[in-house]
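The complex is shown incomplete by one protein chain, all other protein chains being positioned as in the whole.
After this line comes subunit A, so read on.
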Amino acid sequence: MIRAVIVMNTQGKPRFAKFYDFQPVEKQQELIRSVHGVLCSRAENVSNFVEAESIFGPDSRVVYKHFATLYFVFVFNSSENELAMLDLIQVFVETLDKCFKNVCELDLVFNYTKMHSILDEIISGGQVLETSSAEVVKAVEEISKLETASNSINFVSKTVSGWRG
């Protein structure tokens, strides 16, 4: 299963993090820091795998991809295929690209919740559920439609209730 998905910039600032087995927040920060420590020491044009058993414990593997100013990091165990995980990062990034039109770091900074919606469609409980970015985009769009709809209703009703009360 997939144990964590982390997106951070090259300076090590986390932009997004999701752990599929519970980790206390301090531990999360520590893990992110140690991953960054490993990643920033790696040259370009080397393999996308990192030996990470010292960071994440036994039976854990890490693949990452470097896009512009961002690192996308997937942590998983032996039940996943390393190359397939690389493909999955590609799917994730493609989906982000479709949702935000030429995604850049700033999009991720301001769309924290939407990233969660997107990733939740791709991975649930550490299991890969969807690998087609088109399907993901479709689901995410419906979810945001639902969100805005509920919000607009809510805005009216709240105002009314507010005045009434």
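We take it that a contact is a pair of C-beta atoms (placed from the backbone, for glycine too) under 8 Å apart; a residue touches a chain by one contact, two chains touch by 3 or more; residues count from 1.
One rule holds for everything that comes next: contacts and distances are computed from a predicted model.
Asker: Given the options "Metaxin-1", "AP-3 complex subunit delta", "Tubulin epsilon chain" or "DNA replication complex GINS protein PSF3", say which is the protein name UniProt records for the missing chain.
Answerer: For the chain not displayed, UniProt's protein name is "AP-3 complex subunit delta".
Asker: List the residues of subunit A that touch the chain left out of this view.
Answerer: Those residues of subunit A that touch the unshown chain are 1, 14-18, 20, 22, 25-26, 28-29, 42-43, 45-51, 78-79, 81-84, 86-87, 109-110, 112-113, 116-117, 120, 124-131, 135, 139, 142-143, 146-151, 153-154, 158-159, 161-165.
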